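Here the complex is missing one protein chain, while the rest keep their positions.
Moving on, here comes chain A:
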Amino acid sequence: SVQAHKEEDGPQKTMEVNRFTPVPASYDYDLIVIGGGSGGLAAAKEAAKYEKKVMVLDFVTPTPQGSSWGLGGTCVNVGCIPKKLMHQAALLGQALQDSRKFGWQFTEEVKHNWMTMTESVQNYIGSLNWGYRVALRDTKVTYENAYGEFVGPHTIKATNKKGIEKLYTAERFIIATGERPRYLGIPGDKEYCISSDDLFSLPYCPGKTLVVGASYVALECAGFLAGLGLDVTVMVRSILLRGFDQDMANRIGEYMKEHGVNFIRKFVPIKVERVEEGTPGILKVTAKSTAGEQIIEGEYNTVLLAIGRDPCTRKIGLDKVGVNINEKTGKIPVNDAEQTNVPYIYAIGDILQDKLELTPVAIQAGRLLVRRLYAGATTKCDYVNVPTTVFTPLEYGACGYSEETAVEKFGEENIEVYHSHFWPLEWTVPSRDNNKCYAKIICNIQDNERVIGFHVLGPNAGEVTQGFAAAIKCGLTKEQLDSTVGIHPVCAEV
């Protein structure tokens, strides 16, 4: 970044800060990170290693239902961690069923206690929040539980819970404020519906639930709620898992349907009303077809909205410092060094435009960015071939191109798709589905049959996919895949 030194009138005057940054007087901090989530904390801790004076501002605006949480961001509090634990609870429910066939005996009816699970999960999360506080303290990173917003060049205002405001200046900033769930904008949505922000700490069992949305959040939540024995319906406007390989997405949906999740396709809610008070109460949902005039109604204990997430970038004063955002989406465009259009302001994590919304990506980006800033490193974050896993009842791991995208980019005649169904050995004895687990790899014929896409649907998909992602990073070809011996008997050998 180029810094032109010029006499300036003062920090309050709004100016074209990408060309006329003020003469650096001594700043309060070398680096202020706004947002104490996966990306923000990783960056802050890394910067502290290089003995920089760092501050982290983290603040959680309570949800319409009043839910809030501690330091750590989405992943730790209302994302990956509680999600995977509740998914595990659901998997254990299935394991209970399987175990009878493997000789285990216990009472016929086994019920699940939501409060026991949620309490354990929240206790664990609490320990993580605490761990982060300690880690920041140990690395001498200043942490304030306050809402940060820009008020002028190099200057931020931090407002805490009590409304007390403080001003801080820093040489550089990293915006890592992440996202929050979107609401439908229909009557009753904020009053009566919950989101993933509320679900993982819900102090009562959600009961009969309507999940609105077809994102991975919607399907993962619907999946584990059904696995715990609840009556779950998913209302989908159009397709499942937009952006993912659609063949795999449909298989996931089919599996969920066969295992007790109801789907209402091509409808959107237009009104939510409360019929009965209680925890949970009874809500009435009115929905309209997207393909005509049909209206349907349904009653549920809980309505969970999972229709998408919006970046927390509209109310942090970006206009005061001239940081461009995509007006429609709220996302921040950055160059390949995570720099915004304002040279001393960077951004990482879910708020970035055209980047993957994943914890490990945010962490990687944050660390590498800081190393470039303070340790003379040049390595940039590699966003190519980032593996992901969707933790639906039948897990889906993927790395690289979806089949559609590969066809689009390379042409159908230039790609070869190898695929196979498989039956996990552990599913044989309990007679679980023998034609649901599936794997496919997409190869680029013109490039030595290089593996450009990997997709697997089955148990432990994340564990399976991770190693393949490393291999794809090494330029794996079909020939090398064929010449690698399998471990027997595991799912991954397929």
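A few comments on the model shown:
Here, a residue touches a chain if its C-beta (ideal position, glycine included) is under 8 Å from a C-beta of that chain, and two chains touch if they have at least 3 such contacts; residues count from 1.
Note that in this section contacts and distances are computed from a predicted model.
A single chain of the complex does not appear, and UniProt lists its protein name as "thioredoxin-disulfide reductase (NADPH)", one of "C2H2-type domain-containing protein", "THO complex subunit 5 homolog", "thioredoxin-disulfide reductase (NADPH)" or "U6 snRNA-associated Sm-like protein LSm2".
Across the entire complex, the residue among A:Y29, A:W69 or A:Y132 in touch with the chain not shown is A:Y132. Checked against the full complex, the one of A:S68, A:S99, A:N160 or A:Q246 touching the unshown chain is A:S99.
From the set A:L167, A:V275 or A:A470, the residue in touch with the chain omitted from the display is A:A470, counting the whole complex. Within the complete assembly, A:T388 is the residue of A:T155, A:T209, A:T233 or A:T388 that touches the hidden chain.
The chain not shown here touches chain A at positions 38, 41, 72, 75-76, 80-81, 84-85, 88-89, 92-93, 95-96, 98-107, 110-118, 120-121, 124, 128, 131-132, 135, 228, 358-361, 363-364, 382, 385-389, 397, 425-426, 428-430, 460, 462-471, 473-477, 480-481, 483-493.
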